[in-house]
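Excluded from the complex is one protein chain; the other protein chains are retained at their positions.
As written, the chain order gives the labels A, B and C, with residue 1 at the start of each chain.
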Amino acid sequence: MNSPATPKARSELAASPGWLSPARWRRRRNALPASGRIGLALVLFWALLALLGPWVIPHPPGAVVSTTVFAPMSLRFPLGTDYLGRDMLSRILIGARYTVGLALAAAVAASATGTVLGLLAAISGRWVDELLSRLLDALICIPSMIFALIMVAVFGSSLPILLLTAALGYVAGAFRIARSLAVNLSVSDYVEAARVRGEGRLHIACVEILPNMVHPMLADFGLRFMFIVLMLSGLSFLGLGVQPPAADLGSLIRENLSGLGDGAAAVLLPAIAVATLTIGVNLLIDGLADHGRPEGGGGKA
Amino acid sequence: MKYHQPRDAIRQAADLKRRQVLHGFAAAGALAATGRFGLAGAETPRKGGRIRVSSVSSSIADTLDPAKGALSTDYARHYMIYSGLTQFDSRLSAQPGLAVTIDSGDATLWTVKLRQGVEFHDGKPLMPEDVVYTLSRLKDPATGSQVLAIASQFADVRATGPREVQIRLAAPNVDLPVILADSHFLIIQNGTTDFRTGIGTGPYRCVDFNPGVRTLGRRNPNYWKPGKPYLEEIELIGISDESSRVNAMLAGDVQLINGVNPRSLQRIRSSSGHTIHETQSGQYTDLIMRQDASPTDSPEFVLAMKHLLDRDEILQAVFLGHAVLGNDQPVPPSSRYYCPDIPQRRYDPDRARFLLRKAGLPRTRLAVFASPAAEYSVDIATLLQESAMHAGLDLHVDRVPPDGYWSNCWMKHRLTFGNINPRPTVDMLFSLFFRSNSPWNESGWKNSRFDALLLASRSERDEARRKEMYWEMQRLVHDCGGVGIPAFINFIDASDRRLRGYFPIPIGGLMGYNFAEYVWLDE
Amino acid sequence: MSLHSGRRAQAARNGAGAAAESSADNHPQVLVKNLRVVAGSPGTPSVLVNDVSFAIARGEVLALIGESGSGKTTVALSLMGHTRAGCRISGGSIEVCGTDVLSLRPREILEHRRRRVAYIAQSAAAAFNPARRIMDQVIETTMIRRLMTGSAAREKAVTLFRSLALPDPQHIGARYPHQLSGGQLQRLLAAMALMSDPELVILDEPTTALDVTTQIEVLRAFKRVIGERRATALYVAHDLAVVAQIADRVVVLNSGQVRESGPTMQVLGAPRDAYTRTLLSAVARRVAQSVAQEPVVATSGASSRPPGEDNRRQLLLAVEGLTAGYGKANDQGLPSSLALLDISLAVRRGAALGVIGESGSGKSTLARVLAGIMAPARGTIRLQGELLEPRMERRSREQLRRIQIVFQHADAALNPAHTVAHILGRPLKLYFGLRGAARDERIAHLLDVVHLDRSIAARRPPELSGGQKQRVNLARALAAQPDLILCDEVTSALDAVVGAAILDLLAELRRELGLSYVLITHDVGAVRAICDEVAVLYAGQTVETGPLQRLDAANCHPYTRLLVSSVPELRSDWLEGVASASPGPAMPATASSKDLCRFLPRCPVRIEGRCDQQPPPLNRTQQGAQILCHQPANRR
Partner (left out) sequence: MRVTLQLILKRMAAAALTLLLVSIIIFTITSLLPGDAAQAALGQNATAAAVAALRARLGLDQPVLWRYLHWLGGLLTGHPGYSYSNGLPVSAIISKRLPQSLLLAAATTVVSVPFALTLGILAAMYRGSWLDRALSTTTLAMVAVPEFLVATAGVLIFAVKLQWLSALTFVLDHPTPLEFLRSYALPVLSLCFVVTAQMARMTRAAVIDQLSQPYAEMAALKGVGSARVVLTHALPNAVGPIANAIALSLSYLLGGTIIVETIFDYPGLARLMVDAVSYRDMPLLQACAMIFLAAYLGLVLIADICAIVSNPKLRRP
């Protein structure tokens, strides 16, 4: 009959310290939408694992530590063993390192190069623009896997080459977006104002246009990252990926694919890892994009 | 990708003093073509039906020209459409094919008697000129023949009668009948230059050939072996991805496959409709240590590496037990010339560490090249790297794509992996891969005692003494040869349970690629 | 949550009481009580509309007046059961024709909009779907409701087109939005709204985006249709003069709250609220200030320069025979579509020239050509006698420094990625090599000059209000210490009060710094506020140049007269009184009529047989004015 929440109790609740107050909590929430925070958590999780990987692995990632291949999860092998009887947890920890490092570096390289070239094409004369556009069109027509095949055949398979390959494979897409962005920005009033002021091209490109390209390019970065992760695992399918015994997450899936029929953890776990990592990156970036958008836009229609 | 072909010819034939005629066919040749294996008799092969067979690869370079065959799918295709002068039996001896007899007095001049009444698929009869054309073009460099080196020993090939061809070799070679059973020596029609379709005398006519896609063969009703073949149609494709290949068979899309990974066996076994054909063979993947470069030329290093191959682990982890322990020499236990007295070399990191220190190689970093092209070499290399670490040797695996491995990597670096297919004779094996001046002497190993024994063995007609020589050669290779052979790999094929007539010919999978002639489909 | 604090409740009673009073015992068509709209998260809402109450009687036109951000559109939209993304109605009640709008379910809201309430948006050009034909859009709601057959609906639409005085009513529906003018689209939007015979029409600033001359026609059409149909209407506007023409009663809104309400004449004539008075004074000034400005002009030159006749007359900018346009050049080197034709202008040091004209008159092109953004096809520009290169890339940095341009859209002209300090610091570094403390000091000074708080230096443009942005924009131009500032429609995107403040600032700066302006605008009031000379541009030609007084001169060009007389006045009978000035539709000059008077098709005093035969002569007056017209001075 008697309600537990007396008025007194309520007022006490209301008087709780500031850091617990709903208002403060909400304000922090406003900083990044819920999905963005989930993304951030996932990215941090994988980044942490990638950083700490070598120090926390229970077994050497290349060592055959079990006579059972595709062993199920156990105390000794928390995530089971792989097709050779190696410890899966150790391999995933090291694999995440490769995927996070390589794919992230390649995606950054692709986006950065694309941005710079796009900017160059937009502010330089017609001929530079034509030439760059045609050249990158030409690059698009060579499927990324086949491009990778050629690169590895010519230069061998090493981390720098993989990075270069992945970056080159996706630079054309970034260029397309960056160029159209830069072209749009280069006719904006503030760029016009800078021109009328007598600013040089370099200043206009780097100081006036570039900062305003960062956000949209970031939004594009998430998908690009994802496609690079996908491409790296595709490379492992063709036997071109990271050098064994090291393996990125995609290669882990590939090398344990024969366990799929039995639903081995060794193939499912890296797949989940890849999915969570890429989804995390995209959620985070979407969140950042929403967050960074100018408030309200409250003007009239 | 697996390459199988007889290697270089035996240029220096043994000093044959024999005066009596050499008969090309082993005694087993008396076995009738129909009942070649023990189970014969109980079942009568059913005629008709259609199967799809998948080999391990297929590409734009697929060919209908036997001279150019480079991959297992090519061999299977060629055996399906063409016939050779001789044929392998299950013990890799030569049996009569288009040739009824092959005789020689001195192992240099061979007389081939052709079978009568054999017709090509276009209805033309088989003529001695066809044989002359086939064999002659193999030694023309412009042909792009895969067996140019072997064929160059054909000093002269000529028709000497309506059904007779004479082959004069540059030097004596007792193994010619066995060599002629190889797919590259299958007989094509005189004057053929266009290989968009294949006209042969084989069990199946070529109905459709699309490189990299498929080959469709339809039963040749005029095949020279009466009653054969049994199936109405065979479609031959190549699926390079192993799990896809196995899945395709389990799903019922193909009926016969080769190159099954031991890891897939469990799944195939659990399917009631499928059966596994496993053949012990002489195929091996070996670690090659070049003897013409430092530090791999150091005997201590070589021995240390051989001790670092953890054979039991390799057998277990890589092959899941579907291989036979190797002992760093190329003759498999199944061979009658196998030497059982050599003690099995074991994994011994401490001894390896000692040897390495003795060689003055502590903490050396070395690259070992492996490739999917040399089957299982990547996994073996990975395990080797791990065990080498225990001996203080820093190996680093350089996995090379299959593309270009054989031409650019194999034997070109200090540590590489090779993959050697079975050979019909021990002599061929030793001559091709271990004789000092052979182009495929993988490690560049030079041993005069070995070379002398090889020469002597060719002229040695006493079986026991010949065996003794082979044993000593095996010891030499085991002790100081530049290759580490951890295991002999079993051929694993799998098929639909209704597919019958399968028996192993241990030169390769798919019954040594000869399945087309023998298999039939039960109801 | 309690909505009613004591004061609010009091205000609500007042509002509702006033409404009830005016609509007598009739139940009002619209009754809004204590409306509250908030945005943002539930914990920390920002209140957009607070405790707004009003009523509209049947057949009455109520004007909702306020500046941008006052919440007037938010209130109007809430009558339709609509809130913009992120906003929501958190209190109060809305009743339209006896329906409680806030309790409607989503389906019923659609029905509510289709039947009872219709909306006419500010920018018809944006409110029409560019990908669909006009007719499809006009009859869409009717077709959804299946009230009548397609052909009947189309017929009804054509009737509406006709009564809204649209040209070619039979076929105009088959066109796409981009093929029609702004005024036509605005009327078509009204037709679309009236298709469903709504019980309430909401007009949201329907004439703000239009030229003054067009505005008159649209206003007339609206007034007639509303009168004919005895429609109940809510007219949302910021322009009191426009409201005076059409509304019966007025509600003044500021920061989401009602400041004053009452019959139109009472509110405009005798405002009780201080805010209403501010609004009124901003409007009043655009008529009154020209007289007050005159002495300022006289002293401006003298105050900053040594005295002397020459100096007063010293030419700063001289433009001769400027012709420019877009498209490929023909064999005579002239572009295919001409935006400027043979323009000659002169600006003396310390003077302010107003270039005035409707949209499409070429005035923005003029600014771009003067700045060097666009090269003219013919003609010369001299700065203090020095010939300027046509393109800015070839002008010297010093020349660029001396002419600065202030763009129309302050938003777009300020790089959103930079801080105000960076924006202002850049020209200081570029032109004067200022760095470090010296630059910071100068930046602070510039902010002082434009009456901005120094703390703004650390902010970025998206955080600033429209007026602040335009001041920063102006400060950036001042940073270059220019001789001449080109002001391209600097106030058109701003509210009247804010715009008036910017104009004040411009006048002040000119006085103190001896600047010269070319003020490019469509707003006669702005020209009156700060200019001492005027050039009237029509279809790329200057039809009249001269001192500011020309605007009110009896012998001015017919177009000048049209322009000036079209500026709405606070009198409620102004609309009826103003002469109909456009007998025919505005036609673009065709190739054959190239040399003829371009105003000819719209001219009320044209002379048949002369104006359509010969190019107009250039008449000069004693005051130095030039007029391009056939008519003798006394008959224009």
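As a working rule, contacts are C-beta pairs under 8 Å (C-beta built on N, C-alpha and C of every residue); 3 or more make two chains touch, one makes a residue touch a chain.
None of these values were measured; they are calculated from a predicted model.
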List the neighbours, among the chains on screen, of the chain that has been left out. A, B, C
Of the listed residues B:133, B:223 or B:410, which contacts the missing chain in the full complex? B:410
Considering the complete complex, of A:73, A:183, A:207 or A:271, the missing chain is touched by A:271
So one chain is hidden, and I want to know which residue out of A:102, A:194, A:213 or A:229 touches that hidden chain in the complete assembly. A:229
Absent-chain contact - pick from B:239, B:356 or B:507: B:239
Logged for chain A, residues touching the omitted partner chain are 35, 130, 133-135, 137-146, 149-150, 153-154, 173, 223, 226-227, 229-230, 233-234, 237-238, 250, 253-254, 257, 260-261, 267, 271, 274-275, 277-279, 282-283, 286, 301
On chain B, what residues meet the omitted chain? 3, 5, 54, 58-63, 68, 70, 141-142, 144-149, 196, 210-213, 237-241, 243-244, 247-248, 250-254, 402-404, 406-408, 410, 439
Against the hidden chain, chain C presents residues 77, 80, 82, 84, 110-115, 118-119, 121, 123, 126-132, 140-141, 144, 176, 178-179, 192
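Heads up, the rule we're going with is that only the chains that are shown with their structure count from here on.
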On a C-alpha centroid basis, what's the spacing between chain B and chain C, in Å? 89
Rounded to the nearest whole Å, what is the centre-to-centre distance of chain A and chain C, using the mean of the C-alpha atoms as each centre? 47
Listed in rising order, chain B residues that touch chain A in their complex are 242-243, 261, 263-264, 266-267, 313, 316-318, 320, 371-372, 378-379, 381-383, 385-386, 396-404
As the complex stands, chain C meets chain A at residues 39, 41, 43-44, 68-69, 73, 86, 121-123, 126-127, 204-205, 371-373, 392, 395, 397, 400-401, 404-405, 407, 409, 412-418, 426-427, 430, 462, 476, 480
Given the complex with chain C, which residues does chain A contribute to the contact? 22-23, 26-27, 29-30, 188-190, 192-199, 207-208, 211-212, 294-296, 298-301
